[in-house]
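Below is a slice of the complex: some chains, not all, each in place.
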Amino acid sequence: MSLKVTIIGGGSSYTPEIIEGFMNRYPSFPVTEIVLVDIEKGHNKLKIVTSLAKRMIQKSGLPIKLSYTLDRRKALENADFVATQIRVGGLDAREKDERISLSHGVIGQETNGAGGIFKALRTIPVMLDIAQDIHEICPNAWMINFTNPAGIVTEALLKYSPHKKVIGVCNIPFNMKNSVAEMMDCNVNDVEIEFIGMNHFVFGRSVYIQGEDRTAAVLEKMLQQNVDYSPANIVSIGWSETFIHALKMLPNPYHQYYFQKEETLEKDLTAFKENGTRSEVVKQVEMDLFEKYKDENLDVKPEELEKRGGAYYSDAACNLMDSIHNNKGDVQTVNTMNNGAIPDLPTNSVIEVNAVITKDGPKAIASGHLPLNIKGITIQMKAFEELVIEAAISGDYLKAYEAMVMNPLVQNEKKAKILLDELLEAHKDYLPQFQK
Amino acid sequence: MSLKVTIIGGGSSYTPEIIEGFMNRYPSFPVTEIVLVDIEKGHNKLKIVTSLAKRMIQKSGLPIKLSYTLDRRKALENADFVATQIRVGGLDAREKDERISLSHGVIGQETNGAGGIFKALRTIPVMLDIAQDIHEICPNAWMINFTNPAGIVTEALLKYSPHKKVIGVCNIPFNMKNSVAEMMDCNVNDVEIEFIGMNHFVFGRSVYIQGEDRTAAVLEKMLQQNVDYSPANIVSIGWSETFIHALKMLPNPYHQYYFQKEETLEKDLTAFKENGTRSEVVKQVEMDLFEKYKDENLDVKPEELEKRGGAYYSDAACNLMDSIHNNKGDVQTVNTMNNGAIPDLPTNSVIEVNAVITKDGPKAIASGHLPLNIKGITIQMKAFEELVIEAAISGDYLKAYEAMVMNPLVQNEKKAKILLDELLEAHKDYLPQFQK
């Protein structure tokens, strides 16, 4: 029986990780074919990654067929799963997001503030095209989306694409569980966290260890050890005791941008002056990685990869495919339809939530009402996400402005326009919907 | 390590079934002590059941300590689980419900119509007392409630008792899965049904076999084979093709009372004339069972027990305790807080729903909005349930009248009063809250 996975954005430096993920899960998830797809601009990288991936598979001795192509539609034929890990405009676009935002004293992080808005505006139309292809060519395939902003992109697809088998994944919940396991000195499989909220704005409401609610203990530990579970790509400042005691939940690292705005901005600006933008740092990291990948003796995933912000993304994705394929019925944290799980958010919006995973996809577990202390800001962020999606779909200038001015990291009527105009100009090649 | 289960209403004829359930699950759920509790009036039955249960355990050779007592508070000491399977007023009260209702041409079934209302009014105050005792004596124990109307009783407890570790169970979802397995000739473990609604008013929205959505096929099979999955205690008429095609879901057997009201009433009336009420039939069955139980050579659960309406109740309960104890994280169908799982029903109401079961109890899986074709009637039934609970708690005559007149099987302003007055008088010994 065939089991084919197509990876769109296959030329990414992360690809060796997902290849390793498939090899590790081969007994339960016996993938027979992997196709790596990319665009012309990424042709060279695609070839390098493909060669490394082939060496990795060869070493394992597993009967997995791997190939690459620039023909996306061809690559989708008979696919059972499609993983999407694209970056529209590449790191150059990210650099512009960061540079322009920071030049106006606004956070331009990849998925937050002005940067996150423009990443969404560039990405959503391309992802809708991909989903349309999937719907036509392999309508039974599950689309597993890693592309950021993962929650917003997934909501846009579930609202506007005919293809409804779409799930968003992120490594943050995975990282948070790992951090708790380290703090509490236990096995990560014994840790369960009840997540509530949206991608990159999710809270860990309760933490269970072997089924016991240990939330309070974990929070104290976190404060004592000043634990840092920020991924490599974002700042890490640490939380005050009062904030954690009032919150009574685990924040995620991206919450620093919202509740330590001034401090994170300062850190970002300092880093910017010293090392340039994060994207420039990443460009160098990527260049080094591809140098390594070219080495014909390399036949394993290089360790350096784990130091990237996106580490474990592929673990999350592989686990998900495994559970769907095997109708496991286990609980994983994904980006999927709310359906009432958080009654305070629109039923038809996408949340990051624990869900039971079966062959029929994820089903969110109901959480009841949001705690009052995060209710307002969470609903505000969701409404902001809706504005971004409407802007991305319509290409309407005023809608994009609304998204910008209502983002809590901007929320200034004049700065919003300056940022918007400058970013629209900088990215115009990737924003055809705004050129109408 | 001790693992103690207290069974309130232990003198029930169903007890051998739950004892067998514990023995079967001993490897994963190693119960060390079982205490059967009952009231003075059931002393004799309690002794008979205890003896049989002891013989059953002895035969198995398992190290389970079993005893009985009339002292409920003593029995609760150190309990880990408390199963409640009481019948306030016994079968005599049920007979009155049925006789009086039928004498006025109204369905008096145990959990539906006028009968269901009065069973709730009698039961809720007693269950609140039990929950209060649990809260004081063994606050960490989970209360597993079989007592009907299971959904209404569970909601009353979760709303008005300080003890919040309460779960309601019913065998109907279990029966429906069994019936599907038979129809589709597959293993019951391969069947998943997405249940939406409330206890005895639940629909099977989607049926999955090995993870594939086979709802349409199952519905056709059901129509072709005229499959009957009614439990022994209620009528069975069968559904028309048009109804099933319009419904697009699996009804549960109790829906006959609502959508075949005239026919079920006629059947009940005919049966009443021929054999008396269902409770009279049951009384005879019980008498026969207890005769059997007395036989000192009997050391297994007698087969006759499986022919009762409540068969498999204990399976549902034992599976639940097993999953809680072992923090399994599997999916079971229980009566628990909605929390948004069905956004059309109050967040703080109890629904019958698939839930993930861990040591922290059940967490409902979100379903999204009710299909329009059952939205109205489902919301009405839930509002009716709220009226019953308010009446049971307050002892307010007019609230009881509201519940009666708004029940779709009564819904007549004059008949509601006649029934109410006659039933209040008949049951006055068990309705102290109405005597104020």
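Miscellaneous remarks
Think of it as A and B in the order they're written, each chain with its own count starting at 1.
Rule of thumb we're sticking to: contacts are C-beta pairs under 8 Å (C-beta built on N, C-alpha and C of every residue); 3 or more make two chains touch, one makes a residue touch a chain.
This one's a predicted model, so the numbers in the text were calculated from it and none came from an experiment.
Of 4 total copies in the complete assembly of this structure file, 2 are presented in place.
Simple rule for what comes next: only the chains that are shown with their structure count from here on.
Averaging Cα coordinates per chain places chain A and chain B 44 Å apart. Contact residues on chain A toward chain B in their complex (touch as defined above): 192, 206, 208, 210-213, 327, 329-331, 337-343, 347, 356, 358-360, 363-369.
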